[in-house]
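One chain of protein is taken out of this complex; the other chains stay put.
Moving on, here comes chain A:
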Amino acid sequence: MGGSATRSAAREVILTLVVAAILIAAMPLLIGTYTLTVLVIYGMLGLSLGLIWGFGGILCFGQAAFFGLGAYIYAISAVNIGESTLPMILAVLLTAGFALLLGAMMFYGRLTDVYLGVITLVVTLILFKFINSTAGPQYVIGEARLGGFNGIPGFQTLNVPGDPGAYIWGDALYYVCAVALVIVFLLVTWLLRSSFGRIAVGIRENETRMALMGYDVAARKTVLFAIGAAIAGLAGALFASWAEIVTPTLFSLGQSAEIIIWCIVGGLGTRLGPVVGAAGLAYLEFVLGQQSMIDNTLIMGLVLVIFVLFLPRGLVPAIASLWQGSVGAFGRRRPVRRMRRARHG
């Protein structure tokens, strides 16, 4: 059994890599790489919430806070350091550290779901208000002025590690972001197959039972929460490098709500769903932004309502079960076990 599990894992990694390589190569033929880059970054952000909500049962209303925090940490440290490698690492680690503290406070305080949502929401609001109010010249970290509502422009964007003059932008930035997303996706896959990931799913299903079996639920949720925040922080840093400016709107409530909608539409409890939901809806919004007939948010609201009513499990699970049904009708060549895995992720 152990051998076959390893083999199926290896097969899945190869399949992921092949599909990803084809998509990365083919997508620029359809959509410009500038837009694609941000779609990929949003995909990573969607995955970060998809991990902690879909597999850990932690509904965080403030995933945008970690996204914005990653972007700001990157921007501030890039201004001060003048090279992008260390700021990238800082953006991931400091965001995770912040989430670790926040998570420990919430999970050891035994807050239930609703209060957890409220607290993460309020933290996002506080960050938004605070950054907005930093317009004065006294708000300086090193050489970086926080700049209030105007944000921080003109920081060092992503460069080849060790060579600040060799900027990574345009097509190259797209490929870097896409590869980063694939790596994060594979890491999430590995995490979910590990004991830690399986235990996290157990906690999602029944916290009391897992505690009665001897698992420290608070500690495990805190760690998972921080991992999700680290991914969001990385996405934020990449976003900062793409946009070449960070502004407080990164922390806005609209952004937080959008991430949740991505997960619902794409399919909660799958790894692919939130990525597809994020990229798909962000692209839809981009296309809608080019016309002025109908208000954007109206259509997004409609999409959400349609999905909640007709595809409550989300896009990816729906397609997976459709695929399962059609294959089942055409013969029994595919073993059932693979189908079940496809449904879960």
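Keep in mind that, in the parts below, a contact is a pair of C-beta atoms (placed from the backbone, for glycine too) under 8 Å apart; a residue touches a chain by one contact, two chains touch by 3 or more; residues count from 1.
One rule holds for everything that comes next: contacts and distances are computed from a predicted model.
> Which of the following names does UniProt give to the chain that is not shown: "Carotenoid 1,2-hydratase", "Peptidoglycan-associated lipoprotein", "ABC-type transport system ATP-binding protein II" or "Nitrite reductase large subunit"?
The missing chain's protein name, per its UniProt entry, is "ABC-type transport system ATP-binding protein II".
> For a quick check of understanding: of A:143, A:163, A:216 or A:295, which residue touches the chain that isn't displayed?
A:216
> Which listed residue, A:199, A:257 or A:318, touches the chain dropped from view?
Counting the whole complex, the residue in contact with the absent chain is A:199.
> Mind listing the chain A residues that contact the chain we can't see here?
1-2, 195, 198-199, 201-202, 205-206, 208-217
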